[in-house]
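To start, the structure under review is shown below, and the notes come after it.
A single protein chain has been omitted from the complex, and every remaining protein chain is retained in its original position.
So, subunit A:
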Amino acid sequence: MAKATFEVPELTQYTEVPAIQPGAMAHSATFKAKEEFQKDLGFPGELVDDWQSKAIDKMGELLGRYRSLQVYMDACVKCGACTDKCHYFLGTKDPKNMPVARQDLMRKVYRRYFTWGGRLFPKLVGAEDFTKEVLDDWYCYFHQCSQCRRCSVFCPYGIDTAEISMAAREIMDSIGVGQKYCNEIIGKVYKIGNNLGLPGPALIDTLEGLEEDVYDETGVKVRYPIDEEGAEVLLVTPSADFFAEPHVDGLIGYGKVFHEAGISWTMSTHASEAANFGMFIGSYENMRRVAQRIREAAIQLKVKRIVFGECGHAWRVAYSFLNTLAGPWDFLDPRYPVPQHICEFTYELIQEGKLTFDKSENDDKVLTYHDSCNVARASRMGDMPGGQFEIPRAIIRATCNHFYDMDEDTIRDRTFCCGGGGGLLTDDLMEVRVKGAKPRLDALNNVIQEKGVTHMAAICAICKTQFSKVLPYYGMEMDQILSLHQLVSNAIVLTPGPDDEEEDEDDDLDGGDLDNDNEEMGDEAA
């Protein structure tokens, strides 16, 4: 763990609402995207000359494109209900991290240029010119929002700061001020196919290694196929699942579930990434372009169903947007929703009695479950509203004997973001990430103390990477965060196939090497 250059907050039993401390995070500056990365996405390479008028034009365009933005700019009454709901405010004390204050950074510009009140009486209504200082504030604070939507749950008008952050980032991109982390990653997806920039042959290699590992450990040949034409299911999963801990244990679990279900499946080198960072930068065009790869892969591999691996915002884009961005899916099997979540897939098999578990395999752990923000508040699983909360918990209960939920105020649709979502999962935002994790970790610490919880399961690549990084700052262990399907993987009883009889003799493979080499890569993977 890197030594912290900032003060790590003390965990408290309940997350208290701090007194505001103006400017506490004003120094936070995530790296800007260099020209080459901007160009890949169709954005100018550096701040354009007449940026102010260009930005205002862009804002006008977006106001006409997104009803959410138009309504949310007008509707806020400054009631303050959202002010204590953002984990970044709770962790950093900076008042500009209060959702309404974050929105106001844009709203004051909106009022100045798009409303009568702001044109005539700027002082009175808090309108301001779009100056360089305001732009700098935008860059700073719109990159301290993980687009987790917690604020929108409590707002009487459902004002979603995520929508505003996305629009702000798109406006900034359009004048040449992009964030390195997000934009570089999107470029990698275009060029290579995934966030990590893992080329096809490397993936194939890794999956072969996985098959051997699983065989060595279980004596059963579980397949991890890629680019296999004619498979029933296309699995699209975050690229972190291929390498990093604890992600890869989840992937191993998916493979075992498919094995037991007897359903053929494949991954794709073309769509070797579930994540869609186009959403984080608010760019419909880029989000669409990233999503199209999945359609292309599905057609090319002639699959009948699409299933997504564990990833929070990827699931939001998949569940809520994929039909819009890359549909219609009329060439797939109409009996199944498109796409499905791996948890829905596993849960159905459990319901049908097709999976057998030995729960005692997880007896060395006491579990809790972290609802990932985008799964909780921006998507669903199953037929019933709230299935996104119940289905993962049902899977945990089916595979583990010891499970406790965290404080009711911090789970389900009131869950706290891990602190690394929305394109903030980069080392240059470490302070924001560590401080933003405090509310979640307060609640986690509570169940650790009171219920003896040892591990927290999650179904999001960003959450997993973020927690493995920030847990040590708070004196916890990085491996206390697990993939949900790792629990499935541990407990599932595998049925040997016809060629599984003879024991494989060579045991030179050291399964441990995956863990160490690739911890660093996880950062970009999510």
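Here, a residue touches a chain if its C-beta (ideal position, glycine included) is under 8 Å from a C-beta of that chain, and two chains touch if they have at least 3 such contacts; residues count from 1.
The working rule: contacts and distances are computed from a predicted model.
**Q** One chain isn't displayed here; going by UniProt, is it "Pyridine nucleotide-disulfide oxidoreductase", "sn-glycerol-3-phosphate ABC transporter ATP-binding protein UgpC", "2Fe-2S ferredoxin-type domain-containing protein" or "Sulfite reduction-associated complex DsrMKJOP protein DsrM"?
**A** "Sulfite reduction-associated complex DsrMKJOP protein DsrM"
**Q** Please identify which residue in A:D57, A:D84, A:E212 or A:E361 touches the non-displayed chain.
**A** Spelled out, the listed residue whose C-beta touches the missing chain is A:D84.
**Q** Among A:K32, A:K180, A:R288 or A:K451, which one is in touch with the chain left out?
**A** Touches the omitted chain: A:R288.
**Q** Where the complex has a chain not shown, which of A:A314, A:V338 or A:C417 is the residue touching it?
**A** A:V338
**Q** From the list A:Q13, A:T131, A:T324 or A:T495, pick the residue that touches the absent chain.
**A** A:T324
**Q** Which parts of subunit A face the unshown chain closely enough to count as touching?
**A** For subunit A, the residues touching the absent chain are 17, 19-20, 22, 63-68, 70-72, 74-85, 95, 98, 100-101, 104, 115-117, 123-126, 149, 152-160, 163, 284-285, 288, 319-321, 323-324, 327-328, 337-339, 376-380, 383, 385-386, 388-389, 413-414.
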